[in-house]
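To start, I am sharing the structure in question, which I have written as structure tokens.
For this view, one protein chain was removed and the others were kept in their places.
In order of appearance the chains are A, B and C, and numbering begins at 1 in each one.
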Amino acid sequence: MKIHEHHARDIFKKYGLPVPEAEVANNPEEVKNIARGMTPPVVVKAQVLVGGRGKAGGVKIAENHDDAMDKSKDIFGLLIKGLRVEKVLVAEAVDIENEYYLGILLDRDKKKHCVIASTAGGVDIEQVAEETPELIGKTWVDPAYGLHPFEIRNMLFDAGFDPKLALKVTGILMKLYKVVIENDCSLAEINPLVQAKDGTLWAIDAKVNFDDSSLYRHPELKPLKESEETDPIEKEAHARGIAYVRLEDGNVGVIGNGAGLVMATMDEVKRFGKGIAKPANFLDIGGGAQADLVRSALELVTMDQNVKVILINVFGGITRCDEVAKGILQAIEEVDLKVPIIIRLAGTNEKEGRELLIYSGLEKYLDIKNAPYKVIESLEQAAPIILETIGVPAQ
Amino acid sequence: MKIHEHHARDIFKKYGLPVPEAEVANNPEEVKNIARGMTPPVVVKAQVLVGGRGKAGGVKIAENHDDAMDKSKDIFGLLIKGLRVEKVLVAEAVDIENEYYLGILLDRDKKKHCVIASTAGGVDIEQVAEETPELIGKTWVDPAYGLHPFEIRNMLFDAGFDPKLALKVTGILMKLYKVVIENDCSLAEINPLVQAKDGTLWAIDAKVNFDDSSLYRHPELKPLKESEETDPIEKEAHARGIAYVRLEDGNVGVIGNGAGLVMATMDEVKRFGKGIAKPANFLDIGGGAQADLVRSALELVTMDQNVKVILINVFGGITRCDEVAKGILQAIEEVDLKVPIIIRLAGTNEKEGRELLIYSGLEKYLDIKNAPYKVIESLEQAAPIILETIGVPAQ
Amino acid sequence: MSILIDENTKVMVQGITGREGSFHARQMIKYGTKVVAGVVPAKGGQKMDDILVYNTCEEAVNETGANASMILVPASMAADAALEALDAGCKVVVLITEGIPAQDMIEVYHRAKEEGAALIGPNCPGIISPGKCKIGILPQDIFSKGPVGVVSRSGTLTYEIADGLTKAGIGQSTVIGVGGDPIIGTSFSDVLEDFENDQDTKAVVLVGEIGGNDEQAAAEIIKNLRIPVIGFIGGRTAPPGKRMGHAGAIISGKGSTADAKVKALEDVGVPVCDTVAEITLKTKEMLGL
Partner (left out) sequence: MSILIDENTKVMVQGITGREGSFHARQMIKYGTKVVAGVVPAKGGQKMDDILVYNTCEEAVNETGANASMILVPASMAADAALEALDAGCKVVVLITEGIPAQDMIEVYHRAKEEGAALIGPNCPGIISPGKCKIGILPQDIFSKGPVGVVSRSGTLTYEIADGLTKAGIGQSTVIGVGGDPIIGTSFSDVLEDFENDQDTKAVVLVGEIGGNDEQAAAEIIKNLRIPVIGFIGGRTAPPGKRMGHAGAIISGKGSTADAKVKALEDVGVPVCDTVAEITLKTKEMLGL
């Protein structure tokens, strides 16, 4: 789960990390009022859950509170990577001398937390890692005994931090580690950590991601959750609790059970699609799906106007094929799907599922263009039917 | 550091432990007001830093708020093991079905935290451990990975806890462990944990001791500190930051540097004292003591009217004998000590220290009864001089 | 032969009295797995069909000699259950449960390594050595005994592949679904050498997907193996930065793309199939059938 910078900042503050004075504003008037109480200059920052807001014009320095209000007018309503700016953070600006990068993340290869620091801050850390890896310091946390100041110091000295600065940064990283451990963060980042001209250190930007599986034990974090989806269908899927990802330029809706199977099915569509048929989405009905969920999934996929045909690929384990068939029939009855469905069912209750579909009589038409669905034996059979459907000019 | 039950209760509450509704009162009127807002019966409990308050009449059940006020009048001002009751805790009484003991303490032999539980609660756990050890469950915490619910369950099942109850108690012990770890407790105890007639569990008494060395990182705990000393001289020593313990029936003040040396000196006084000379106190001036501290130490020791003679035994390491000598001379000049001092100095700057004392001219009198002090070469020489001093009737 | 589990494996089921636990325990018994005990704290003494339930893993292991465990308990208790099984001495722990906090899994992972135990999962379908033993929730009818080892990060895709192999007359020695979470106990690298050393395994099908670097780590191992490995990577059409269904499948860096994984495998001589159907064909070819 991602959260807004200002929420991350509040958490940082609670743990004693040095964040500048700042407050959230919902409109230019509020920006003015907040900025009035601050020592100018101030910085106005768009609150969106994606990176690259600086380049998109979402961050501006203002000389005084009137200027802050004016500049915030350009930021409110801005569309950054599809997300509209509805809140801004107004913060006291810091007189920057140096910028550093600090981060802690879960390393899935080593199965440990990794603490990262670099004297090259304020920029994309992945780029630094690629171009000047010697500027990146890393240390991994002992899963048993945790992180210790000396390990951080060793890492910072090696990464070229000034020794006196390294002592201060060690304290900051110990606090950041506490944020990570106590809140089950998958990532916590300060980029940049700024050394001001007067020598003080400031966490200018705050980024925190949480492990979704741990949210049950952090009820206080739940209200911070905001939709990360820029796509309206993804938002709707999220609301329905369905794992759905929309793809660009696709025309074949893909539904399956299990992420791996769905991805493999998408790949297959792309491969046999000859550049004509392309997967329009990822939709995983998960394990043990009931008819209702299948119905809901079909409805979702057809919300995408580009979808011309749907491919359902289910291999039943916990999932029962007859439940899937029931869901398909429900959808056809209750929702105007408009597009044909190619259905492949295998595994648990395969026979029952197929019989439900066949005896419904809906598959009787000779031609897929006239029938609501077509049941196939194996995925290979899908290719010609899908191509036939797509190949015909829509209406 | 020990704290009052009501402070421990507040900490328990913060960690989600099931403590009954309760509030502190400073006088009978407050008891009445608090009890009025509660569902009777209520219990009124003396807040003192020693055990055995029940036997001393410091805990009483009251039928209603008037009764609570009346009964509290007998508790306020009560002297329990030398400590006067100045506050009481008024709590809603629980209908007791069963009583259990839960505790976590630092095991200095294994260098691990030890979690202890017993179905024999409400009584002195050391007695249970001695008489019916099979009723005591123990599990030690892995110093690296910490405590896990399964380890507690295994221990509770083994100790004869009802399995369903054990699951609930496991949750309570996990919370108690969090109290211990996050607050650097040397001990945290719930005795008794009560199962009420309705099956609910309640932490009826709360006891928490803190590791003094860790207090620097728990500033929020400092205000909870209250004097544990019942003795006025110990209180004064505490205020002066001097390690002093008063002994009963003693007449020889003992001062030294280092706990081991002071204890050995006390033991020596007792041994050669022939039942006449006995150590009156333990006073450790610590390492590297300055003259001021020595002066202050002498002043403290003579506050005890039973002290007839003082034995100073210093083996200088970090401590310099000349500083000790200076302190002695200061005390003689500025404080009316009234009793003679036997001084043995060895180690660092021994010669300088002895010379300071000898050339002061104060030791010139032939007889210890007339001289303010006597410098000796070894501890063995102390015995006859001390016995001579004590043996003579005071005045 | 087979790897990790066989006809002598004695399994206890943690959470056997739950809906899922009892269903899958029964399936396993039906398949011939030696399910010797159930473990459910505070339900000790009860029975699930003929299987006695114990309060603790320690007791279950002491009384029945269980040396493997399947865990099907709620996510908030699953890590503790796994630690209990490891502490009791189980050398194979199959963690089916989904949604376990990553931080808890860090500890379980390292404890399993310290104990020298094979931890499979979490969020996985389990493991089957066809004809001998099944620990998990895999639909058992699609597997058959034979010379191919299968290790996969995906559940249903594994079924699909095993089904394809079986229908083509190619049986499996052991099939392992390693699970889809960021922190998993057993990765490809952990079992490849086991397959190499298993006399009855003649080829390995490795089913990867986008996210992480497990396929690259596997390629490093494969370099030094004699046994032929057939690869498949799911998610070639997945967009970067999007989480595809489970937390493991997300393209978060260059190394975690399908292309990088395909290249890493091909670089060490592993044929990477484009479709699921091709896996069966390629495997046949590698076995000389």
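By our rule, contacts are C-beta pairs under 8 Å (C-beta built on N, C-alpha and C of every residue); 3 or more make two chains touch, one makes a residue touch a chain.
Keep in mind the model is a prediction, meaning the values are calculated, not measured.
Peer 1: Over the full complex, note down every shown chain the hidden chain is touching.
Peer 2: Among the chains that are shown, those touched by the missing chain are A, B.
Peer 1: Of the residues B:78, B:123 or B:144, I need the one that contacts the missing chain.
Peer 2: B:144
Peer 1: Quick one: which of B:58, B:121, B:256 or B:372 touches the chain that's been left out?
Peer 2: B:256
Peer 1: Go through chain B and note every residue touching the omitted chain.
Peer 2: Contacting residues on chain B, toward the hidden partner: 106, 108-109, 111-113, 126, 143-144, 181, 184, 186, 211-214, 216-217, 243, 245, 247-248, 256-264, 266-271, 278-279, 282, 284, 286-287, 314-319, 346-348, 378-380.
Peer 1: In the whole complex, what residues of chain A lie against the chain that is missing from view?
Peer 2: Listed in rising order, the touching residues are 145, 148-151, 153-154, 157, 163-164, 166-167.
Keep this in mind: only the chains that are shown with their structure count from here on.
Peer 1: Answer with line, ring, star, complete or other to describe the graph linking chains that touch.
Peer 2: Graph shape here is complete: every pair of chains touches.
Peer 1: Would you mind telling me which chain pair, A-C or B-C, is linked by more contacting C-beta pairs?
Peer 2: Between B-C and A-C, contacts are more numerous in A-C.
Peer 1: Distance from the CA centroid of chain B to that of chain C, rounded to the nearest Å?
Peer 2: 57
Peer 1: Of all the residues in chain B, which ones touch at least 2 other chains?
Peer 2: 145
Peer 1: For chain C, write out the residues touching at least two other chains, lowest number first.
Peer 2: 107
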